[in-house]
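Complex shown without one protein chain; remaining protein chains in place.
Right after this comes subunit A.
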Amino acid sequence: MIELTDVHKSFGANEVLKGISASVQKGEVVCIVGPSGSGKSTILRCINGLESYDRGAISVEGLKVDRDAPSIVSIRTQVSMVFQRFNLFPHRTVLENVVEGPLYVKKEPRAAALERGRALLAEVGLAEKADAHPPQLSGGQQQRVAIARALAMQPKAILFDEPTSALDPELVGDVLGVMRKLADDGMTMVVVTHEMGFARDVADRVLFIDGGVIVEQGQAKAVLNQPQHPRTQDFLRRVLHPL
């Protein structure tokens, strides 16, 4: 349902994506791993049009991604995003954060949206925080609210941009747990992450990106357990055995 063909992207003189081609099927969980600055996040940001791309093509459900075209709204309502730093709206309650999109973008009836919002909060284990404001929550709780907000759009896919990188280590598990449940329920997910355990156990496929190109890709367990390319081997050795 997500198709990237030879995507190039530069920031000034710095070419961060040097011809990325990949596809994500419906119901698939794809993890993108690789060193920082390799262009992982940029790929996600290009898919839902937060970033433009210079060359190549990206399409979602056959719709071309062009951030200046009106169709971008339709793409964004089909592909939600979860950010590294949560980006919840601090001036609204947790429940209001969740129903903001359904109410104001999709114009759903209020009662139904609120009911589903509460159900989603219950699903991520935060039913009792509905009326709190985001700054009163821990990072892990905030990220779970952000996932509920993404789900509230009833998206066909969710993009996760390093969803646990800004969390204290003891809070990572809660967020990964929610994500694992989503994957089990058949949600299409593209996850940029440094959590190799999650990638190995949950992902169907892994893309290893370095220097703006896909160095290696394949079944998650194969890539992570028996990496073929020296750069993948080197990266995994550093991540798994930092000392």
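Here is the rule we use: a contact is a pair of C-beta atoms (placed from the backbone, for glycine too) under 8 Å apart; a residue touches a chain by one contact, two chains touch by 3 or more; residues count from 1.
Note that contacts and distances are computed from a predicted model.
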From "CoA transferase subunit A", "Amino acid ABC transporter permease", "NADH-quinone oxidoreductase subunit L" or "Thioredoxin reductase", the hidden chain's UniProt protein name: "Amino acid ABC transporter permease"
Which of A:64, A:91 or A:229 contacts the chain that the document leaves out: A:91
Options A:73, A:112 or A:240, residue touching the unrepresented chain: A:73
Contact partner of the left-out chain, one of A:34, A:101 or A:212: A:101
Touch list for subunit A against the chain that is not drawn: 48-50, 73-74, 76-77, 80-81, 83, 85, 87-91, 100-101, 104-106, 149-150, 153
